[in-house]
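Heads up, one of the protein chains got dropped from this complex, but the rest are sitting where they should.
Take a look at subunit A:
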Amino acid sequence: FRAVPDDGGLVDADEDKDIKTEASNDSWGNNNANDGRLLSPSPGSSASAGSNKSAAGASEEQQTLLAVLQFLRKNKLTESVEILRREAGLPEDSLEPKGAESSGAGSGGASGGVDLEGGDASSLLTAGEDQPDVNVVLSAYSQQGDPALYEVYYSGLKRFIESVLDCHRAELSQVFYPLFVHMYLELVYNNHESEAKAFFEKFSGDQECYYEDDLRVLSSLTKKEHMRGNETLLDFRTSKFVLRISRDSYQLLKRHLQERQNNQIWNIIQEHLYIDIFDGMPRSKSQIDAMSGSLAGEAKREANKAKVYYGLLKEPEIELPLDDEDEEAENEEGKPKKKKPKKDSLGSKSKKQDPNAPSQNRIPLPELKDSDKLDKIMYMKEATKRIRLGPDNLPSICFYSFLNAYQGLTAVDFTDDSSLIAGGFADSTVRVWSVTPKKLRKVKSAADLNLIDKESDDVLERIMDEKTASESKILCGHSGPVYGISFSPDRNYLLSSSEDGTVRLWSLQTFTCLVGYKGHNYPVWDTQFSPHGYYFVSGGHDRVARLWATDHYQPLRMFSGHLADVTCTRFHPNSNYVATGSSDRTIRLWDVLNGNCVRIFTGHKGPIHALAFSPNGKFLASGATDGRVLLWDIGHGLMVGELKGHTDTIYSLRFSRDGEILASGSMDNTVRLWDATKAFDDLETDDFTAATGHIHLQDNSQELLLGTYMTKSTPVIHLHFTRRNLLLAAGAYNP
């Protein structure tokens, strides 16, 4: 819920309330996090995390707390108030005067929400109830101007911008789209329907092509009544459209508008636009185009300034009892001696703490079990056999086709060791296949389990029921299409998210459903386990991404700020961050520790459907319906590359295990391989670019493209690199 102050009350009112109702529960979660709710490996860690947080928490945090307290009190949740107050260490009397102040200071939408809808918390979630707020929000449009003059104003500005110097024109042209939308909405709001239509007809063709989808929504909207309950619109209204303009260009615009006494436009700019002014050279058209396209303009520069600990966590040291095994297994190679020093060097490397890495216990992580250690050992063994990939050494691709899926395959996942594959289907089922000769077996029933000898060495083998062995198992439980699916790193669990609004946790021992995590209420588009297990993230149509722990039925964190559906969610390799992609065409990076949004990446021109972190944690790749892959430097918060080539939605992205190759799979029935090393090497990271975020992208997609592999009418919806760098791809064959 800490995302709320971060956005300065700009998130729409509906969202705001949603969060607050949840906050009443979640606030415990956050504050108790240190003493119980999260797995805390040692008391020391919780202390450090706590101090960390309190250091960060400024007066702003205080304000938020007070607001929450006020809200709780309004809802007569006295017990919660008491607990929260005690947790926060606030004196009892501090609430009264300050609380009033905070609600006064709060932005219009938020305070309106609290005042108007204090009564029934559950009703807040229904769509119809937000109408009073909409009116508050829309009232900004009530200013009356002569509707006939709108066209004159707009074309006047257009003429002006077309006549300015070339270097300013591109920058000032950014103003067109938001102005157009707001003027159109103003006309609609004031019931000038025919003028609005004429205005739309006349100027909609001038807008950039990547706003096409939004324009289509706008074009259908011709009545004031329609404005109620239209989410897209509400977003446009409540969040200021962010533009980045150089100081010179801005002055030019300002002077022009003041000279012409063009108050109508000036008012809109003042009220609905956020102009982020920078000093320096105006940007070129291509620079602007690279960054624009999102629903609410570009990210503010400050939004990407927070420090991100993108380094990897230190690998836990595992005593290697494997050497003797190793010799047995590898005696045909006959060089165990060579391996030993190698392993030592690996170990010593990981002992050095990466300066960019978060502290080991920044968030509490589950302790390694014996089985996890065994798996790590297996992993390291496999890693030594890994093929070194590069432009001259491309990976082999093994394609898993789902036959007879009848257009129903919606999600696929592989386990990290590539032994299992799971598919989510539109008929609400989840199926798990074993792709190794080892069949899937259930654990015996409780009665049978009682009979076996618990002391025997092979007890783990004995508990399995041989009679149930089969190559695939079906998991039934959802009541709508399954859209997201994820294996736990230890292969004991499987997560699935569905249209029915739940995320389900399945046991791969018993092949039954263990938990249904409710909270989203709307379709959940994606879910993913943390690389360290235990935590998972989900995101859905309610525009909120949630962080869960498997043993809690309520979310630990809610990441709110997206203006449209959260379409995909990914964990950073160090588990401290979560990246979410959305239909608002932005990518956000969230800090798991405090729920803050630490990065906003804009530049995609369509809903984002694929995300992938590079194995070193430094970079992020994203793919969208526009068929482009964008590469981002997380540390600097910059776009660093654009890979063009796909002709349809990209549904899957994956880096090779060493990060040299990026593979992308798309609806256009191709797998493409890109030279990631080269893409990241060519970076220009001088101070200026880092400071302003203005990048010059080279158009070198063709040089970076290493291979294109067509499938036979099979869209590629999942990609996975095995531990030895063999690329696995999956999709359903559509005859």
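Just so we're on the same page, a contact is a pair of C-beta atoms (placed from the backbone, for glycine too) under 8 Å apart; a residue touches a chain by one contact, two chains touch by 3 or more; residues count from 1.
Rule of thumb we're sticking to: contacts and distances are computed from a predicted model.
For the omitted chain of this complex, the UniProt record lists the protein as "Transcription initiation factor TFIID subunit 6", which is one of "Transcription initiation factor TFIID subunit 6", "Anaphase-promoting complex subunit 4", "Ribosome biogenesis protein WDR12" or "Elongator complex protein 6".
Screening A:62, A:173, A:190 or A:222 against the full complex identifies A:222 as the residue touching the chain left out.
Checked against the hidden chain, the listed residues A:249, A:262, A:550 or A:625 yield one contact partner: A:625.
Residue A:565 is the one among A:186, A:298, A:490 or A:565 that touches the chain missing from this view. Counting the whole complex, the residues of subunit A in touch with the unshown chain are 126-127, 197, 200, 204, 209-210, 212, 215-217, 219-223, 225-226, 230, 392-410, 421, 423, 425-426, 431, 433, 435, 472, 480-481, 483, 499, 522-523, 525, 541, 565, 567, 583, 605, 607, 609, 625-627, 645, 649, 651, 667, 671, 702, 705-713, 715, 717, 729, 732-733, 735.
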